[in-house]
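Sending over a structure as C-alpha cells; questions will come in a sec.
A single protein chain has been omitted from the complex, and every remaining protein chain is retained in its original position.
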Amino acid sequence: MSALRGRFNSAAGFLDLARRAWRRSTRFRAGSLLVAAMVAMAVLGPYVAPYPSDGWGLVPRNAAERAGKPPCPEFPFGTDNLGRDVLSRVLVGARLALLQIALVVSVSLALGLFVGVCAAYYRGPVEALLNYAAEVFLALPAMVIALALRLALGQGFHVVVTSLILSWWPWYARSSYVYARAVVEMEYVLLARLAGVPDRTVLLRHVVVNVLPPVLVQAITDLGSVLLEASAINFLGLGLPPDAPDWGIVVQNGFKYIVSMPWVSMFPGAFILATALGFSLVGDSLREEMDPKMRRRWKLWF
Amino acid sequence: MPLSLNYLVKRLLWSVAVLVGVVVFSYVVIILSPGDPAVKWAGNPRGPGAAKAVEEARRELGLDLPLHLQVLNFLKMVLTGDLGYSIAYRQPVFAVLTRNLAATLELLFAAYLIGVPLGSLLGVAAAMRRGGSVDGLLQTLGLALASTPTFWLGMAVFAVLFSAGFPAYGRVSTGLALATGFQAITGFYLLDALLQLNAPVFFDALARLLPPALAVAAYPTGLCLRLSRALVADALLEEYVRAAVAWGVKRRVVVWKYAFRAALPGLVQVAGTAFAYSLIDAMVVEYVFGREGLGRLLFDAIAFSDFKLAVGLLVLVAAFYLAVNTLADVAQALIDPRVRL
Amino acid sequence: MVLAVEAKKLSVGYEESDELLWAVREVSFEVRESEAFCIVGESGSGKSTVASAIAGILPPHGVTDGELRVGGRVVVKGNERDYEGVRGRLVTYVPQSPGASLNPYLEIGDQFYYVLSSLYGLSRREAVEKARAYLRMAGLEPDAVLDRYPHELSGGMQQRAAIALALSTGARILVADEPTSSLDAHLRLQIVELLKRLRAEAGLTLIFITHDMLLAGALSERVAVMYAGRLVELGPTREVLRKPLHPYTSMLIESVPVLGVKRPLKAYTGEPPSPGEPSGGCPFYERCPFRLEVCASENPPAKGVGESRRVACWLF
Partner (left out) sequence: MRRGVLAAVIAAVIVAGALSTYFLLYLPSQRRGKVKTVVYAYLDKITGIDPSIEDDTGIVVIGSVYETLLRYDPIRNVTVPVLAESWESSENGTVWVFRLRRGVVFHDGTPFNATAVKLSIERARDVYRETGRGCGYIWDAVEEVEVVDDYTVRIKLSYPQRLDLMAAASYSAYVFSPSALAKAGAKGPLDPKLEEWFNSGNDAGSGPYYVEYYSPESEVRLRKFEKWWGWSLVNNPDAPDVVVIKIRPDPLDQYNGLLAGEIDIASSVPRANVRDLAARGFKVINLTTFHNYILLLNVRRYPTSVREFRLALLHAIPWDEIVNVALKGFGKLGSGILPHGFPGHVEGLRYSYNLTLAREYLKRSGVGPGATVEFVYQSDYEENEAFAQLLKSRLAELNITVVLKPMPWTAVKDAGKEVWTNPDAAPHLIISDWWPTMPSPYDYLYSLLHSESTEWNWAGYNNTEFDELISRAYELEGADYAEALRLYAEAQRIVHEEGVAANLWDEVRPFVVGGRVEVPENALNPLYMFVIRFEYVRVKE
C-alpha cells in the first residue's frame, strides 16, 4: 500500500508536510498563493469591491450610460449589459464559490469516510450495501442529479449543494474503503478488537486516523473539481438564480454577449480556472510529497 | 482476472443492479419532493384535458399501489424504455433520446480522438524528463487543462473563432445540406456524409465539429497527460525495460513498445471512465455552440418541467457510464496478454 | 592484454529524498578479455550496482564518480555517463529475475525483433531466423517459444530465453546479475552449465554476480568480494577460496552450506551498515572478530598481496 507511506497522523504532521512541499515544489508555492488569494477575496471581497452593490447583483442607478463598457481604469474588468461592474461581481462572488465548495467537500468527505470505514470494518452485508450505494451514485454525474432536483425543488443554493454532495461522497467512500481495508487487516487493529476495545474507539483511534490523511489530500484536489462542477451547474441555470453573485452565473450573464462583450464572461471564468488550478496544484504536489518515489528527478538514462 | 463469459455475465448483472438503483433514486426524487407526483409526471398540464392527464399519470406511476409495487411498476416502465410521451417534444421520450444521442456521441468521439493521443504523447514526453523544467511545465499544463471550466473554454474558443470569421456553429450548414440532398442516416453526420459521398457536407460538418471538440478535449488531454506521465515513468523503472536497454534496444522502441505499452491498460481504464463523465461536458459545449443533441434536451427538460425527459436523461447517462466502464474493462483485458481469455 | 572492463575508483550512488546514498564507493578492478570474473557479496553490498554500471542501466536517479571503461570505451567519468554504442554492442546483460526481465506485453519473437532491429536493423523475418539459433544455443526449442508471451513459459524457459536474448546481441562481454537466484537447484545447475558452455564456445567475457561463494568457485577464474559498497578482496578464485585474506571473505566461505545444511555463523553476528551511515572506519568493524584500534577510525586502503591478489584490511 504505497499511499500509506509518508503519511501524516496529526495536524502538526500535515503542517510539516506542507512546509516540506513549500520548500521543494514551485508548483505547491504557486498553488498555495492562488488558493490564498482566493480565500482572501472571499473574506474581503465585499469590502474591497469598488461597487459592492453591483457585486451583489443590483443594477446601478446610472445603468444606461454604464452598460457594456470594456475594461478601463474605472472598471478594470468592464461592465455587463446592465452596467454592473464585473470586477465587483467577481470579488463578491468569491465568497459564494468558497462556501459552495467547502460545504460540498466537507459534507461529502464526512459522509464518504463514515461509509467507507464502516464498510471496511463491519464487512458482510453492510459492506455490500454501502458499496452498492456508492456505485449507484458514481454512475450519476452531478449535473443530471441537479436536473432532477431542479425540477423537483426549484432553483436555489440547496440544489447545487445537494446534487454535488450526492455525486461526490462515493469517491471518498471508495478511497476510504480501500485504505481502511488495509488498516483493518493490520495486526494491531486486530489485537485491539480482540482485546475488547469498543468498536467506536478502534474506528476513531486507529482506522480513521490512518485513513484520513490520503483522503484529505484527495479532498484538497477535489475542491477545484467541485468548483468546476458547481460553476457548470450554475451556468446552466440548474442551481442559483440569475442575479446571484456566483462566478458561473456571471459567466452565464455574459454568455449572450460573448462576441460583443467578451469581458463579462472571460474574467469570472478565468477566476474559476485559477482557483481550480490552485487547489489542484496544492493537492497534487502534496500527494507527490507524501510519496517519496514520485519526487525523484531524473534524466532519461538511455 | 480471467475474462470469461462468466465474468461478463456477472458484470452485466451488476450493471443492471446499479441501473435499478439509479431508477429507484429518480423515483424517490419524484415521490419525496413537494407537490403531487402525478401532476409532476404529467408535466403540469393545463386546460380542459388536465384532469384526465393527471389521472393518466397517476395510473402510469401506479400511485394507488402499495409502495414496493409502485417502485416495481416504475422500474418496469423505465427499464423497458417506455417512459411515455415527453411534454416538451410530444414524442416518446425514448425516441427523443435516441434521436439526439448520435450528435453528442459524435462530438464526444471527436474530442477523445484528439485528447487521448495528444495527452498521452505529452505525458510520455514529460515522463522522459521527470523532475525537469519541461516536466514541470507539462504537468502544470495538464492540471490547467483539467481545471478549465469546459463551458467557459467553449465560449472562449467560440468567441475567438467567431471574431476570426470562422462559422463554428450548429452541426452542418442547412443550405448546403438542402442543396446537396444530404440525409441524416445514422445521425453521425461525418459518417452519413461519407456514406453518401457528400464531400462538401463532410468538410462543413468537420469544420463545425472540430472547435467544440477541442473544448471538450481539454479535460481528457489534461487527464491523459498526467496519467500517462505517471504510468510511463513507473514502467520505465521496470526490470524488463532495464533489460531491454541493456540489450541495446533503441530509445524510441523502449519508450513506446515497452513503457507506453505497459501504461496502455491503465490508460484505457481511466480514459474510459472519463469518457463516460465527459458526456456531460459534451452536452454543455453543444449548448454553447448551438448544436443539436442531448444538451438541448437538458434545457428543454427544465423549460417544460418535463420530468419524463429528465428521468430519461438520468437513466441514459447512468447506462452510458455503466456500458462504457464495462467496455473499458473488457478492452483493458483484451490488450493485456496476461489475462486469460 | 586488452581489458574488458576497467573500474578506477568507481563510486555509484542514488539520490533519495534530497539525500545522496552511496551504494558503491571507490571500487577499482579490471576484467580481462575472455575471463570469467565473479563479484561476490551479500545483498546490499553494491555488487548489483556495479553490474548495472557495467551494463549501462543505472537508474535515472543514479549518481557516479570515478571512471569506468568497458571494452576500452570510457562510459563513466565523474558524473557523466555515456553508453552510446556500448549497450548491446560491447556489453550485454542477463538479468536477475527471469519473469520480470521479459516484456510481458510482447511475444518472445517480437522481443528478439526489437533487439536485433535496434542493433543491426534486421527485418522481422531475419530477426526470427537469428533468434532460432540463439534459442537453440540456450537449449530451447524455438517453435515452442517464439510466438509465446513470457507468462506462458516456465521459469527455467524464461531465464533461457533471457539468456538467448542477451546473447543475440552479439556483445562479447556478458554481465549476469544473479541469474539463478530465483530458480530451483536443478535449474540453477543447468543454467550454470549453460553459461559455462557458452563462454567456452563463444569465448565471451563473463562477469557473474552472486552471493554464493560455491557458485563463484565453480564458475570463475577470478573473484572480487564486496562488502557495504567496498571491494574488500580480489584475486584468483582458487586462491581466494583456499586461503581467504579478509575476515569477511573467510566468513562467506565458512557460511557456505555443505550438502544443503547452512552452518551457523558463530562469530559474525550483526548486520552490514546501511549505506546512509557515515563511517570513518572499516565498514566491517562491527562484525569483525580481529578488529584493531585503527579499524574504528580509518578505512583500510587496498593493498597488493602477492602478484595477483589485493585486500583492503589493516591486518595486512
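Lettered A, B and C in written order, each chain numbered from 1.
Note that a residue touches a chain if its C-beta (ideal position, glycine included) is under 8 Å from a C-beta of that chain, and two chains touch if they have at least 3 such contacts.
Just so it is clear, the structure is predicted and the values come from calculations on it, not from any experiment.
For the omitted chain, the shown partners it touches in the full complex are A, B. Of B:Trp14, B:Tyr85, B:Phe109 or B:Tyr169, it is B:Tyr169 that touches the chain left out of the display. Touching the chain that is not shown, out of B:Leu5, B:Leu67 or B:Leu197: B:Leu197 (per the contact rule at the top).
Considering B:Asn44, B:Thr273 or B:Thr326, the position touching the chain not shown turns out to be B:Asn44 (whole complex). Interface note for the absent chain: among B:Ala51, B:Leu137, B:Leu195 or B:Ala303, the touching residue is B:Ala303. Even with one chain removed from view, chain B keeps its contact list with that chain: residues 44, 46-48, 88-90, 158, 162, 167-170, 173-175, 178-181, 197-200, 202, 290, 292, 300, 302-305. Residue-level contact of chain A with the missing chain is found at 53, 57-60, 63-64, 67-68, 81-83, 237, 241-243, 255-261.
Here is the rule we go by: only the chains that are shown with their structure count from here on.
Taking the mean Cα position of each chain as its centre, C sits at the greatest distance from chain B. The centroid of the Cα atoms in chain A and the matching centroid in chain C are 52 Å apart.
Residues of chain B in contact with at least two other chains: 130, 236, 245.
Residue numbers of chain A whose C-beta contacts span two or more other chains: 295-302.
Contact residues on chain B toward chain C in their complex (touch as defined above): 130, 236-240, 242-250, 253, 257-258, 261-262, 264, 336-338. Partner chain B is touched in their complex by these residues of chain A: 26-27, 30, 132-133, 135-141, 143-145, 147-153, 224-225, 228, 231-232, 235-238, 248, 251, 255, 258-259, 262, 265-266, 269, 272-273, 276-277, 280-281, 284, 294-302. Per the touch definition, chain C reaches chain B in the complex via residues 52, 55-57, 59-60, 87-89, 91-93, 95-97, 100-106, 111, 114-115, 117-119, 149, 151, 162, 165-166, 168-169, 171, 175.
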